[in-house]
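Of the protein chains in this complex, all but one are displayed in their positions.
Here the chain labels run A, B, C and D in written order, and each chain numbers its own residues starting at 1.
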Amino acid sequence: MKEGQVDARFRGGSPDMRKGAEKGHAAGLSVALTFLSAGPVIILIALVVILTFSVPNFFTPRNISNILAQIAVIAVVALGQHLVILTRGIDLSVGANLALATVLGALMYRVTDTAFVVMATMLLAGAAVGAVNGLVYVYGRLPHPFIITLATLSIARGLALELSIGHTTMRGMPATITVIGGGTSFAVPNSFFVVLAVAALMFVIARYMVWGRWIYAVGGQPDAARRMGIPVNQVIVSTYLISGLCCGVGAILLSGRTEAGSPLYGNLLELDTIAAVIIGGASFLGGRGHLGHALVGAVMIGVIRNALNLLNVNLYFQLIAIGVIIVMAVESDVLRNHLEARMRVKQAGTQG
Amino acid sequence: MKEGQVDARFRGGSPDMRKGAEKGHAAGLSVALTFLSAGPVIILIALVVILTFSVPNFFTPRNISNILAQIAVIAVVALGQHLVILTRGIDLSVGANLALATVLGALMYRVTDTAFVVMATMLLAGAAVGAVNGLVYVYGRLPHPFIITLATLSIARGLALELSIGHTTMRGMPATITVIGGGTSFAVPNSFFVVLAVAALMFVIARYMVWGRWIYAVGGQPDAARRMGIPVNQVIVSTYLISGLCCGVGAILLSGRTEAGSPLYGNLLELDTIAAVIIGGASFLGGRGHLGHALVGAVMIGVIRNALNLLNVNLYFQLIAIGVIIVMAVESDVLRNHLEARMRVKQAGTQG
Amino acid sequence: MTKPVLEVRSAHKRFGAVHALKGIGLMAYRGEVLALLGDNGAGKSTLIKCVSGVHELDEGDILIDGDKVLIHNPAAARSAGIETVYQDLALFDNLTPAENFYCGRELSFPRWLPRCARFLATRQMDSEAAAVIDRLKVKLPGFDAQVALMSGGQRQAIAVARAAVFARKVVILDEPTAALGLRESRKVLNLIAQLRDEGNAVILITHNMEHVVELADRAVVLRQGHKVGEIEKPNRSNQQDLVAMIVGAE
Amino acid sequence: MTKPVLEVRSAHKRFGAVHALKGIGLMAYRGEVLALLGDNGAGKSTLIKCVSGVHELDEGDILIDGDKVLIHNPAAARSAGIETVYQDLALFDNLTPAENFYCGRELSFPRWLPRCARFLATRQMDSEAAAVIDRLKVKLPGFDAQVALMSGGQRQAIAVARAAVFARKVVILDEPTAALGLRESRKVLNLIAQLRDEGNAVILITHNMEHVVELADRAVVLRQGHKVGEIEKPNRSNQQDLVAMIVGAE
Partner (left out) sequence: ADVKLGFITKFPVPFFATMENAAKAYAAANPGVEIIYGQGASATDVEGQIALIESMSTQGVQGIAITPVDPTVASALDKAIASGVKVVLMDNSIPGWDKAAALATTDNYNAGKIAGQYLKSVLSAGDTLGILEGVPGVPALDDRVKGMLEGLGGLTVEVVGRSGTNCTEELGISVAEDLLTANPDLKAIYAACGPPAAGAARAIKNAGIAPDKVVLVGFDFCCGEEEALTAGVEDATVAQFPAKMAELGVDALVRAISGEDVPSLIDSGAALVTLENMSDFK
């Protein structure tokens, strides 16, 4: 908002910028700065530390494993959502998309119990809805993706309800999917490894591949991207496609965890994933933000919900507490950013 | 998206721009242009004409009166939402805010049955939540209003539930409120007159008052607004406050219509109102768009839902149909815009 | 010499690791054009942004008519009588030229209401803005078109005209002719002269030596955040000294 | 005379009611600097935007090396060998200078993959971009800082350098020195000379007559969308004619 703030935000946003000033100098400041510049992660760590000491059973292997399983779906879908937000877009359809994918997967399971085919069905379904979002938005020259993704939210939910036999939860998933979505390895949920794998893949794309660079360019300055010959339309469509694909992955995880497909899955997932991205510290401005943000945000949401459940906080009060804690988390990150900026000035001063 | 499109959008967005070129010239073109430049309204009219001929009972006084009553809440809240969107913001809390206001109103009714006090309670409650949104966003220097309004969504819903504990129903409203929200005058719902009054007031503010000009300035170029000495923070806070106040008005209308308060009211109202604003043709870019847009969008949504109900389309298929029709409506407006731009070029050509 | 209307004393400003101003002092007098020169990145824009309230100084003072003032936001600067034409113009793309003109200082009525609650005197603003634009002889594609669609020069002309209308004490222009054609440049230079003659202190940032020689009564040169020199009455003969100062001893 | 590498024939362009180009023709030859002059709003930027694919012409043809080509997007123009420095620079505020340099034409490997799926040759791009920036002697606050925080001049320098790196046939510069200091302006002028000597056709839009006289081999003047004149070898003696053409008979 304020002009002075811009600097801080940019600095927070780009890991590249930090390298510049970090050579030699007053050790204490430097340590504090390295710490502060870790960004929203330290807010998360602080949160975890507080909860560990105040909530019984919180920091136990079993509970950690639970949390990881609980956030897997939000995290995967938030990664896709983040790509869309990087290009100044928004994908409201993620929840309905995921539900439709699980229903189609469950239907396919009635035809064949080959895990591969069922998984492919879910991925394809997710990607298809994403592609519709992207294509209609870009080639329909709509003013904003809000409309089309709101429309596919409605359409996908309707389709999922219509297609699901008896309009209900459809039991049954191939064993492989159940293992992926519900199993654990070394006491860690398999779904968490899937999240890590998707995140790693996205990170490589965003950071080391031409296409990722284009996403940032399109998000940063769409006009300039077009003038530099970047296929802006295709890049935008691709982000919606990937977001849809992530819904497909989320569908595999969720239907594996519940051994079922259901048209009611993914309710309000759009708000959760957008919140995760923003809490993680990304910006609606486009072209700014690290994919890790989405993960941090998703974990933060999961940790808060879990702790409130463990504390047996009354249902209505949970709603209030979640709201308050989320604002506090984001606000601490804002303050952290300011502190960092101020210390950086001080550091520069000591260097002369 | 495309650069060429920018012109068309600006032209669509601002009624001021149109005056320039409209003097003399080939009559046919001119008539067509006047028609086209009416904007999303003509899409709405086209929709109504189609529905009149295809849906029995649609264009009957009673049904029209029903539609007007059904959209009143969305329309009033969408007007406030529009102000927020004009400053590049978003208010996700509107639905929960409205629910909380109806609950507080119903509780106040248990204390006193003076309509004035109950109404004042609802308006104050709405404005208070809005003020929290604005103040925390601006003075907490949050990067985006998404977070704080999502948080107050959660908090207000939780508070409303918490407050209504122990009351199986919150039925009962003072007679005046019932008349305002549920009565009719000359076969037209009174709530519709309230919508018109709020819209007229907002129109005067936005168009003829200094404060309205500042809203457009802040939305257009926040940095420049600050440099020109506009109290940007206060202007932003005020839009959230007004949005909250509109929720209070919506609460009066809804609780008058249902003669009750409920913590469940206003579910997904945030998506409906944002959709209304965007369907009406406003832009997320900030500083662009006519307040009438929000009304047109709300009516469009109401008309579509009503027609689907009259046609007895089943819920699943309704979800699909609503999605499709909304995209089609927005897409027709995009095409209308292009047609208008092209005809304008042609018209300029004929003038030499 | 008379008292300076604006004085800056040992101003320091840092952006993170960048030390943009390193103890700069400056005086501007009424009825005089002060040229502020320096190569790209010298700190010119930063200095004037501090004076006009966009940034706050880390150290140093700003004095107006000899009194220390705290300028912590642009509104304060404007009400202290400092008008600025920013390098990035600070125009509202979504408004018309007339609306841009008066933005933040709308003519309005009735007087007894608080500012924000008053009604806009639209007609009066339109006609006054039209008169100024007319005086500057700028051609606009349509007076009620949005600024977004105007050419770079047209935009610059609007920004300069805006500052001229409200000038009271100090007018700062950050490269006002950079995007202007010959005709428009000439008009702006005439306007600057006029502002000076009306008793304003004009601070002109420019890279154009012709304009400096033609208009400036004094020139201050910045280099890498330092003030490296000051020349009275720049003219053809000491122009080379100025250039040497700007470019630095090489 | 040799064949023009770029030719525009009777170009028309309208924006709504504004007729920005009214039948303009233009030729540019290799090894020559063509100055495109005209007052604000004359249509210069519109013309070159049509050539570089940002806008499409309503009527008229564009010929490259004598062949009619359809330039319906900027990628087409770039691959036809036309590089452009836009008046608004078209930089990415969220990227570093090196990333800006190669944006849209990243160096990448392995070659057999489709472009978008390749990996970025980051190190190579960084060092090559650094070399160019070095050659232009632009001082940047840090080579891995985001462009958003750089001064107007630094930004302009980056945009010009970017075009220089990829120049193959035609280089168009829309007021490249408008925001530049003396030293940087000089560097850009030298660069333009160098681009010309390397056999490019350079089209230079500027309001600075000094630069025209110093560099241009030919000057074309636009006024209100018309081409009103063309002068070979502009110099001190016919400079007045040029100015008269630009400003129009008054």
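By definition in this document, a residue touches a chain if its C-beta (ideal position, glycine included) is under 8 Å from a C-beta of that chain, and two chains touch if they have at least 3 such contacts.
None of the values given here were measured: they were computed from a predicted structure.
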Notebook entry, point to check: Among the chains included here, which ones are touched by the excluded chain in the whole complex?
Noted result: A, B
Item checked: Omitted-chain contact residue, chosen from A:G39, A:G182 or A:G229 -> A:G182
Check: Which of these touches the unseen chain: A:L51, A:A120 or A:L310?
Finding: A:L310
Note to self: Just to verify: which one of B:G182, B:P222, B:G280 or B:G323 makes contact with the chain not shown?
What the structure shows: B:G182
Checklist line | Given A:V94, A:A260 or A:V327, the one touching the chain that is not displayed | finding: A:A260
Check: What chain A residues would touch the chain not displayed?
Finding: 56-57, 60, 62-63, 66, 69-70, 73, 161, 166-169, 171, 182, 254, 257-260, 262-267, 305-306, 309-312, 314-316, 318
Notebook entry, point to check: Which chain B residues would touch the chain omitted from the figure, given the whole complex?
Noted result: 56-57, 60, 62-63, 66, 69-70, 73, 161, 164, 168-171, 178, 182, 254, 257-265, 267-268, 305-306, 309-310, 312, 314-316, 319
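Keep in mind that, in the parts below, only the chains that are shown with their structure count from here on.
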Note to self: Return the chains shared as contacts by chain A and chain C, ordered by label.
What the structure shows: B, D
Check: Using each chain's Cα centroid, which is most distant from the centroid of chain A?
Finding: C
Check: How many angstrom between the C-alpha centroids of chain B and chain A?
Finding: 30
Check: Can you list the residues of chain A that touch 2 or more other chains?
Finding: 3, 7, 20, 223, 226
Notebook entry, point to check: What are the residues of chain C that contact at least two other chains?
Noted result: 15, 17-18, 54, 142, 149
Note to self: If every chain is a node and each touching pair gets an edge, what shape is that graph: line, ring, star, complete or other?
What the structure shows: complete
Item checked: Contact set on chain A toward chain C in their complex -> 3-4, 7, 11, 20-21, 341, 344-345, 347-349
Note to self: For a test of understanding, state which residues of chain A touch chain B in their complex under the given definition.
What the structure shows: 1-3, 5, 9, 92, 136, 138, 140-144, 146-148, 150-155, 157-159, 161-162, 167, 222-223, 226, 232-233, 236, 271, 274-275, 278-279, 281, 283-284, 315-324, 326-327, 330-331, 334, 338
Check: Which chain C residues qualify as touching chain D in the complex?
Finding: 15, 17-18, 38-42, 45, 87-88, 138-139, 141-142, 149-154, 156-157, 175, 178-185, 207-210, 243, 246-247
